[in-house]
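Report on one structure; see the data block that follows.
Shown here: the complex without one of its protein chains, the others still in place.
Chain nomenclature is as follows: A, B and C, assigned in order of appearance, with residue numbering initiated at 1 for each chain independently.
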């Protein structure tokens, strides 16, 4: 049987939603059944392939479809609670997984039955991700994994993890890695909360002690883990080019609102800084919008790294200005208790929290220094740093 | 005969001046004779050795002696018109010259009969000064010099030049250099004005075409030119630790005065910037004063490089703020004619001139980038950049 | 005349028309236009000629100016075809400005093809417009070049019958203008032919001699009324000028980044190319990020001008505040990373530094535009300090 032609326009896509809704009551009560049916109808993400939640349409139509379901009051799949699953695991499975793996994992991932996390960074492998030391040794049909991962958000809620491990320590570092999907409920997986400077435990350390991973959970060839990892990370950066928020939609909005409501906190120096931040925030918003337009026009640009770099700096400067505007009141914090963060909590907490949390923006997902390297090399064509570690067996590298 | 004991205190030094003035009328009319007599009495710079214009005193006493002569209305040696002679040539001759060379050159240098310049930088050897290509080939009692020098201030007024040239192209770059004193009136020396972005011709290019330099004008051993050059440049940096100007004594003074006198040019953003510049100028003044105190206390610190780095940035930001304060009026310039600069002209010209001239502050006398390298390596003990050029014969280096 | 002050709004949300933004990319037509202009200026206006002209008797490149009108027909892009124009929009004008900025070309494009054209188009002065669009006539709007775009400003030129008198300092692009468009104290706009004794143009030694300024004195000069109430048209023209100037600044910044990257790849120090030093590469990366932002806001300002969007005053001031700083910073980095050679007259960098610096001050400094934004988007200044 040939697959039906994918929708070509937002209007066509909306017609498919309307037809689906005629058969499925969005307020029928069983949200999971509704989501599963939506997936099976190819309306989960219409840009995904036929039979895997989509219809092979343009990614420009994913947004209109989501909007149409939302307008009808349909339940959503809580995308903000499964960011790594939807943003990184799904694209990786689609690009590198076998058909069996895709059919096994994509539906429960999209319906939010399974939350996913990533087991990439290690204490000794941060920016230099290819230096991971976690080992995977073949034993029959399984791999036995040992090591320590860090900076794992959502590990405590996740059923599955993307895992990169070293399968050949005698190969140069980039060539001895293999990529797996790890069952977070498997024996030997120990998730421990990692506390941050905000007091929160947003991230985790994950200790892997003789964890058995079946070989059918390997993604890609043995030794090809670096290539798969690069694919995953590329999706992380593309994800930045999402929907454009409204003007003052980010941290600048909180600052601007305070400025308008509290004339008593205004000073000349802060006025200039607030205006500079407003300019920079609006410039970044337009830059991100332009990047999205480029992506939709099929001209993927390298601006994603630049937008992340600028966002980190802006978030840090904006929260610092908030402290300045508040003055003495900013000497007070709200809560240092070690606790899991709540989605959407950022605007609700004290400026001190935003100030501290923003410090991570220039580290997580690629440090600003690494992003500058990437821009200089890949965009501007300038030479890279001399590398001593490319051709040496991993086990011989100094650590 | 044993030399008299050097003065130990400013009061003792001033007594020596008073005694000298009793025998030499400071307003007698023949300024040159007066200056020569002052040199011969060891009161030119009391910190210089006996018989060479000094008395072997502490350098802390040079200022008080100058002040005492100035208070008596004595003619001075126009030190601002012979900065390289007094600041670099004299210390180099004292440290590395033979007694004959010292006696030959120091007196007319100090009395301003001879102006000096330096022939160091080349089009292909800026920050990387040790890469100079100007060659000196031995021929009998002479050396025959060929090459092109650049960034030579005062070359058109100078009688003598400090010259560094390559005498052994087969040696690694730092080891094949020799240091000379070049007669700027010698045949083959061609001084051509070099025009800058300000329109002025402050600097020169100097072309050396079969210029004969007698071997008795060589300073230091053959092949030891780099060590002598380093000595000269160290004096350049120490010179920064001179007398502390009064508060608002630098470019900030011009800006602050304009701010006070022109309320109509004030805006909120500029107010904060002017205050930041005032803070930074005063901080730099105190930092330089502290450096001078350290030098006088016999604790030479590495702060000189830091002070130069900070000065360049401050001068550039201050002149940019001047443009901002003036607004539309700053669209006008005063004079683009190619002309030699006049000492002390900086405050008299337009803000646009100061803005453009300040761009050189982070390049001349060591770029800000080189100074950061120096601080990182010599002060903080961080490793240097990998160097591919240290042990290769100069003639084999890529250019 | 008095340009009316911008009206403050209660919250900046009023400026946001949903989340839909105009197209910020370059269309194929725009890219073709860019190629034509670049080919012309590359052939006809190399930097060495631009440099020589800064000290020549004739500062303006009248040959290039004629070719832009005659050969390329890019002087009437935003004017409707029935008014003698090309029926394109300010978006295309901005692309031309970008290329002229990239070449620091010495032509009165901003004054004649942007601001004079904008004011005449707004008023509907078809006869003059046709001449400008064809390149037969060059006109200049008589305002001080440093005047903040669209802001409160009172002309001091006065009308008396069919004459006008007054002095205006530091006018841009008036050196070869045939016609001066003079806003007058009573809110009118009159046109003044320059070929009369009652008009004196005194060249000004300008920070940017590729866009030389003149002081103009009108002493009972014969004047023809263009419009009796031109205040809002003049205000609009200066805002459009600011919006398009941002694209010119983008072109300057792009040249500087490109020149810097090229130089770092060629020049060696300590046996290695400068590009091999990470600290310098990181500065180029930061500059590139700034240039991408300048491009986005300049495109947005051009699009707002093209659509006559109510957000145009915000977009123009945003673009001026950002692109001014980016262009100056790019030129400064270009000079610094060139080292001594960048400080010499016989190197193009200073042409870009001077253009960037004077463009930043033109039509309002970044400080002035930020203050204006504060009023436009309701981020008010502090209350006056209480005196002790």
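To be clear about the criterion, a contact is a pair of C-beta atoms (placed from the backbone, for glycine too) under 8 Å apart; a residue touches a chain by one contact, two chains touch by 3 or more.
All figures in this text were calculated on a predicted structure; none of them were measured in a lab.
Though it is not drawn, the left-out chain touches A, B, C in the full complex. Touching the chain that is not shown, out of A:95, A:194 or A:296: A:194 (per the contact rule at the top). Contact with the omitted chain, checked across B:135, B:254, B:294 or B:392, is made by B:294.
Touch with the chain omitted from the figure is made, among B:15, B:138, B:170 or B:266, by B:266. Screening B:4, B:79 or B:245 against the full complex identifies B:245 as the residue touching the chain left out.
Mapped onto subunit B, the interface with the missing chain covers residues 243-248, 256, 259-260, 263, 266-268, 270-272, 274-276, 278-280, 282-284, 286-287, 289-290, 293-294, 297, 299, 303, 306, 309-310, 369, 371-373, 375-377, 379-383, 385-386.
The chain not shown here touches subunit C at positions 4-6, 152, 277-279, 281-282, 371, 381, 384-385, 388. Residues of subunit A that touch the chain left out of view are 121, 123, 126-128, 131, 150-151, 194-197, 199, 267-270, 316, 320, 323-324, 327-336, 338, 352, 355-356, 359-360, 362-364, 367-369, 372, 385, 387-389, 392, 397-399.
Following the convention adopted for this analysis, only the chains that are shown with their structure count from here on.
In whole angstrom, the spacing between the mean C-alpha positions of subunit A and subunit B is 56.
With each centre defined as the average position of its C-alpha atoms, the distance from subunit B to subunit C rounds to 42 Å. With each centre defined as the average position of its C-alpha atoms, the distance from subunit A to subunit C rounds to 41 Å. For subunit B, the set of residues that touch two or more other chains comprises 268-269. Counting partner chains per residue, subunit C shows two or more touched chains at residues 367, 370-371, 381-382.
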